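The structure's right below; bear with me while I get my questions together.
Left out: one protein chain. Kept in place: all the others.
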Amino acid sequence: MSRLDWRRWLPTTLAPFVAILIAAAISSIVLIGSGKDPWRAFSSMLEYAFGERTGPASMVDMLNRATTFYLSAVAVAIGFRMGLFNIGVEGQFRLAALLAGAFGAATFLDPVPGPIRIVLVIVVAMVVGAAWAGIAALLRVYRGVSEVISTIMLNFVGGSIFAFLLTEDYLGVKQPGSENVTTPILPADTWMPSFPFPNTNQRVFGFIVIAVLVGFGYWFLLGRTRFGFDLRASGMNPTAAVASGVDAKKMIIATMLISGAVAGLVGLPGLLGRDHAVTTSVAGFGFTGIAIALLGRNHPVGIAFAALLWAFLDRTRIILDLEQIPQETIVIMQSVTVLAVVVMGELAARFSRRQQQRSVGRATGETTVERPSVAVAGAGVENAREGS
Amino acid sequence: MSAGEDGSGPPGAATGRPPAVELRGITKRFPGVVANHDIFLTVQPGRIHAIVGENGAGKSTLMKILYGMLQPDEGQIFVDGSPVRFTSPQHAIRAGIGMVHQHFMLADNFTVAENVVLGAEKIAGIGAAAHQRIAEISRKYGLGVDPGRLMADLGVGDRQRVEILKVLYRGARIIILDEPTAVLVPQEVEELFTNLRGLTREGLTVLFISHKLDEVLEVADEITVIRRGTTVATVTPDAVTARDLATLMVGSELPSPEARESTVTDVPMLTVAGLTVTDSAGRHLIEDISFTIHKGEVLGIAGVEGNGQAELVEAIMGIRPATGAITLDGQSIAGWSTRRRREAGIGYIPEDRQRQGLLLDAPLWENRMLGHQTEPPNARGALLDIGGARRDTERLVAEYDVRTPSIDVPAGALSGGNQQKLIVGREMSHSPKLLVAAHPTRGVDVGAQASIWEAIRAARRAGMAVLLISADLDELIGLSDTLRVMYRGRIVAEADPATVTPEQLGLAMTGGTVSGEVAA
Partner (left out) sequence: MTTQTLAPAAEAPPAVARARRTRRLLLLVALALVAISAVRIVTGATDLTSTGAISAALAAAVPIGLAGLGGLWSERAGVVNIGLEGMMILGTFGGAWGALTFGPWGGVVAGAVFGALGGLLHALATVTFNVDHIVSGVAITLLATGLARYLASFAFTDIGGGPTQSPVVPSLPKWSVPGLGWLAGIEQRGWFLVSDLAGIVRGALTELSALTVIAVILVPVSYLVLWRTAFGLRLRSCGENPKAAESLGVNVYRYKYYGVVISGALAGLGGAFLSIVAASIFREGQTAGRGYIGLATMIFGNWRPGGLASGALLFGYTDALQLRRGSESVHALLLFIAAVLAVIAVFQFRRGHRVVGIVSVALAAGALLWYFTTDQIPVEFVRAMPYVITLVVLALAAQRLRMPAADGQPYRKGEG
């Protein structure tokens, strides 16, 4: 049996695909039920995304959206791997974007050259995101407050602070000729360079490079460092992790801070690459990130595919209007996919475990029969059969 | 002594009533193992009938069959003279059989009454009428339990009485107790025996599973011995001694520690002085523990589970805060984090390998790193050395005979024995100065047990100090150079494994005094 034993990775890799198929099937049924043709819907979506006429512009847009989604999902995934639920990406990234955007446009930074300013903006965003997530971490470690509820509450509080600060009295300015209040526009040298794309004059965000780096960093940190091992062990079995030397409190705080720091980056692709100022638009990237992390099974490459898929669905929604299909079908498909993935993932893990046990039993000629007086705590392992 | 294979009762039966329980030719197989075969058992009504055997002899499987949790592959069961087939525990309950489990099934946040009444609400509702019925039963059998009390406030002896109450409430006439004295202190054991005699006086029948021979001799009217899955003898207590029973159970003489050269040096490795652990309410979980383990010495700690051994281990590992002095190889480690202690050379074989020692869903090579993820060959600086870890895991698997097709298999797929061998191998591979081994061969097959013992002996020869906590007296006597006994969080006795008897140890473990060798 090699490292790439099919029993290990195939079920869990197939699970998301099966889930997507299930979601597509359900959406098709819904469409047929309302008298629409699902095949036409899907084909027009594909045409819009990849076809000759609108393809290139769509592909650029999808890559750009996916960049933002990817960062959000990685932030969430870092928490998931440790068993923490950072639902607060929404609040973290908005505050981070606001303060970073205001900072980047601040006049006292005028003498600083553009590229350095970009770096500073990124750093500020990460610090703010980490700090906001840190509040939830402290509440969890020192007061036992579940981070699920505290991060959600902090989202709302963060939104209020955002609304408070983005007014003309504080960080906001009114753009000439409009009623919108935004942060001051970033000077041109603080705009992130972008990449050209064939056959269109839309450009791909330069931030995609950073997103890729973040993804690589995520993989490296979790899979190749001691800290990453501690983190994953804490997520798999907190008791064993403590017995192996992990400081549980420090781990929770460190994980939330890192997760928050990555979350802080979520608003930057748009800020540095397109808008160059922070607006009050409604975002929703936080929850999308959760969905994509679940869909990608917390794996750096899986999340990338999931982000692209999500971006595809997001982009091609508008074309459905032309076919008189409600855009919300897409939303249904996205949500059903998430739920299906979560269920399929659990089933796949169980199947994979059982298969591996059987193969061990066959290979060693032993059965996993023993006489444990030890309680099998929550592992769901099927080998505790009494023999005495 | 007779083995009742012909179905006739053992001497002293003849009450005119049919046997309360009779088993004829019961056999039960599991994949790869025959747990019970040709079991013949006759239990007279109104008696306390004990079933004794070693760990792994097949007692629990037999009880699960009687109680309806498992169905036998062959054989018949008779209750009060009529044949029965149980398809579920509820079926057995309706036939009048009640099981009191070894591990209590009680909800702490419920009252006694709520625990008793759950699932049997039809009998007397859940309000005042139920309370009254419970109080009556408690009074009638002398159990002394107040139905309104919260479960969490009750001690172990009371909890067991609630479990007994549960079966009585449901009208059980035959009560099975699975290792009931495993967690009791002496007065509680006496109270339990008084309760049991009260039950039989009222005509109930008691079936009592145990491996504690002196207790069985004290309270049982009849004793059946099980060895390797089958009944070998049924005797009365006045006809046998503990030694006879032990011989029947094991099939041979008790193991005596092998004559061996002492590897004990006079260089202290671990010194513990005045170690105390308190819980959040200020109660002492362990109190004023002091001992020294030298290089090349195995110090065994005997004691009934729940007397502070787990807390002692956690205090030494740094998982639990403690006051007092701890010195490792001349250096004070009090206040050090767990990681620092392990890096300083403390190996740890935890009591509950699946909960405390393994990542069940992770492959073997990652489990090899667990506990040592900051040391070579697992790591180089801040990064993991995956290649190094994998290579070393291959070596470990071969050297410690961990049966697995590859090192990429998840740890949860291995059998308990192989999991434990992996853990032992992993800890030994870092040449610890001190090995803390808590119940190292619990739930492990005989072959793995032998390998693990050999590994501990080899390490001892190489100069390692070992702290051994175990409930297996064979293990303690066979491996230790010196023994201590823990009771209620304190060390109450010191003994020499070469000369101590199981009776003496058992007495100290349950709070009695041992004439001759007593250390307070």
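All chains are identified by letter, namely A and B, in their written order; residue positions are counted from 1 within each chain.
The definition used in the following text is that contacts are C-beta pairs under 8 Å (C-beta built on N, C-alpha and C of every residue); 3 or more make two chains touch, one makes a residue touch a chain.
None of these values were measured; they are calculated from a predicted model.
A.B. asks: Among the options A:Ala57, A:Ala106, A:Val145 or A:Val173, which residue touches the chain absent from this view?
C.D. replies: Hidden-chain contact among the options goes to A:Val145.
A.B. asks: Just name the one of B:Glu305, B:Glu343, B:Glu375 or B:Glu394 that touches the chain not displayed here.
C.D. replies: Per the contact definition at the top, the residue touching the missing chain is B:Glu305.
A.B. asks: In the complete assembly, which of A:Phe42, A:Phe85, A:Trp219 or A:Phe351 touches the absent chain?
C.D. replies: Answer from the full complex: A:Phe85 touches the omitted chain.
A.B. asks: Touching the hidden chain in the complete assembly: which of B:Val156, B:Ala325 or B:Ala344 does that?
C.D. replies: B:Val156
A.B. asks: Spell out the interface residues on chain B facing the chain that's missing from view.
C.D. replies: On the chain B side, contact with the omitted chain comes from 88-90, 93, 101, 105-111, 114-115, 117-122, 125-127, 148-150, 153, 155-156, 166, 183, 185, 279, 283-286, 305-308, 310-311, 488-489.
A.B. asks: Could you list which residues of chain A touch the chain missing from the display?
C.D. replies: Counting only chain A, the missing chain is touched by 34, 85, 87, 139, 143-145, 148-150, 152-157, 159-161, 163-164, 287, 290-291, 294, 326-329, 331-332, 334-336, 338-339, 342-343, 346-347, 350, 375-376, 378, 380, 384.
Heads up, the rule we're going with is that only the chains that are shown with their structure count from here on.
A.B. asks: Counting only Cα atoms for the centres, state how far chain A is from chain B in Å.
C.D. replies: The mean C-alpha positions of chain A and chain B differ by 46 Å.
A.B. asks: Hey, which residues of chain B end up touching chain A in the complex?
C.D. replies: It is residues 30-33, 35, 55-61, 64, 103, 317, 319, 337-340, 342-343, 348, 350, 352-363, 366, 369-374, 379, 382-384, 386, 403-406, 408-410, 412-418, 442-445 of chain B that touch chain A.
A.B. asks: With touch defined as at the start, can you tell me which chain A residues reach chain B in the complex?
C.D. replies: 1-3, 5, 8, 223-230, 232-233, 236-237, 239-240, 242-247, 349, 353, 356-357, 359-360, 363-364, 366-377, 379, 381, 383, 385-388
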